[in-house]
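Let me give you the structure first, and then I'll get to my questions.
A single protein chain has been removed from this complex, and every other one stays in its place.
As written, the chains take the letters A and B, and residue 1 is the first residue of each chain.
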Amino acid sequence: MAVDAEPRIVGFLCNWCSYAGADLAGTSRMAYPPNIRIIRVPCSGRVDPLFVAKCFEQGVDGVLVAGCHPGDCHYVQGNYFARRRFNLMGRFLDYLGIEKERLRLEWVSASEGKRFATAVSDFTQALKKLGPRTNPT
Amino acid sequence: MANRAFAYYPGCSLHHGVAKEYDVSSRLTCRALGVELREIEGWTCCGATSVHLSSRLLAAALPARNLALVGKMGLPMALACAMCFSRHRYALHEMEDASMREKVAGALGDGVPADVEVRHLLQILDGVDIKASRSLDGLKVACYYGCLLVRPLEVTGFDDEENPQAMDRLLASVGAQPLDWGLKTACCGAGMGLPRQDMVLRLTGRILRQAVAEGADCLAVACPMCHYNLDSYQKAIGGGLNLPVLYFTQLLGLALGFSPHELRLDKHLVDTGPLLRSRGLV
Partner (left out) sequence: MARIGVFVCHCGTNIAGVVNIQKVVEAVQLLPGVVYVADERYTCSDVGQTSITQAIKEHQLNRLVVAACSPRMHEATFRQAVARAGLNPYLLEIANIREQCSWVHSKEKEEATEKAIELIKMAVAKVSRDEPLFPRKVGLTKRALVIGGGIAGIQAALDIASAGIETVLVEREPTIGGRMAQLDKTFPTLDCSSCILTPKMVEASHHPNIRLMTYSEVKAVRGFVGNFEVDILKRARKVDESKCTSCGICWQKCPEKVPAEFDRELGKRSAIYLSFPQAVPNKPVIDLPHCRYIKFQEWQKNPQGKKPMECRICEKLCPPQAVDWSQQDEMVTEKFGAIVVATGFQTFDPTGYGEYGYGRYPDVITGLEMERMLSASGPTGGEVRRPSDGEHPKTVVFISCVGSRDEKVGRPYCSKICCMYMAKQSIMLKEHDPEIQSYIFYIDIRAAGKGYEEFSRRAQEEAGTLYLRGRISQIYRQGGKLMVMGEDSLIGRQVEIAADLVVLAAGVEPATGAKELAQTLHISYDQYGFMNEAHPKLKPVETNTDGIYLAGACVSPKDIPDAVANGGAAAAKAMGLLSQESLVTDPMVASVDPMKCISCFMCQEVCPFHAVDKQKLRDGREVAVINESLCKGCGLCVASCRPGAINLRGFTNQQLLEEVTSLWR
């Protein structure tokens, strides 16, 4: 298998804030690396850790989960659940031998196109630094 | 209150003469109230008015040197001079920033413990149980706090920056009648006496006239610079001003039974004699 220097990222974006923020990055033509593949979910709280595990099993280099800022959730408190869930998930990844930096949780509101673009750029950079996945998938 | 010990920092003004009476009266009253002031050995100047205008690092490092000494004593720090108080509190505030703390440690060759407590005498004496040997008997005192004790609140941690009460409470507890007046924290002109005497005359004149208009018998202060401006310019301001200006520790000392001589009341330019005699405080 050839070494693929470009990290592959899956992003789970909540429909109300982060997906809209990503759209805004588009409308404002804020360029970011093309490494991310976005999956729309109603809420960051909808993201089952299983999805993330499945991503890593598939050989994905990084997973981004993005939701509304704490307190701004369209569903009142979904993002709080996401925060707790993925903090725990980080520890689980360590256990699996996957660097927990490969899972990122970001808060991006519908008006923060710039923040989304920066988040993706930073994450891509960080994953490049981390290098390709070493553990068997 | 039971014996409590503090690392006492007199500062240059109180040590070298201009405000010797503040130093003397502070030590006397504190001792009488069971507050032990242990002078810091080898203390140095805090930088006062000039240093923070030229170097931010030095302005933090000079007080930090004293703070390090205090840290070694393992006591909270007590100050009487409002300027020294302000400079030491500022140094602590600046060192909340880790990079500044590091720089200061570099300059000193020694670190400052993070938990040094810096308090003004007013904060220390506020709430202390006082057994006065005589009452100030309704003496109308305009408590004047000035700028450096109270502002900015997040640095000084004083009780209220617009209408402070610590000195009012303290003097009321020994029978004085503190006035509710508006210029408690108005600036006296501070160190501008030499370059801009006109301004200092205007500012001190405003404070003094307002205190007189409110019916004050005297002014109580907690800062050597304020005292100097308010006491010594009265003739220059004119208008027949003759309002005694005392350190709050001197008023407290009178109530505790010390004599005017012990409290060095003779060092003021405006004679305090007539007022004290009329109130039977001599």
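We take it that a contact is a pair of C-beta atoms (placed from the backbone, for glycine too) under 8 Å apart; a residue touches a chain by one contact, two chains touch by 3 or more.
Computed from a prediction, not measured in an experiment: that's the story for all the values here.
In the complete assembly, the contact with the undisplayed chain comes from B:210, out of B:135, B:177 or B:210.
Residues of subunit A in touch with the missing chain: 8, 10, 15, 19-20, 22-23, 25-27, 29-32, 34, 37-43, 45-51, 54-55, 58-60, 71-72, 74-78, 81, 85, 117. Interface residues of subunit B with the unshown chain, by the touch rule above, are 160-163, 180-183, 186, 210, 213.
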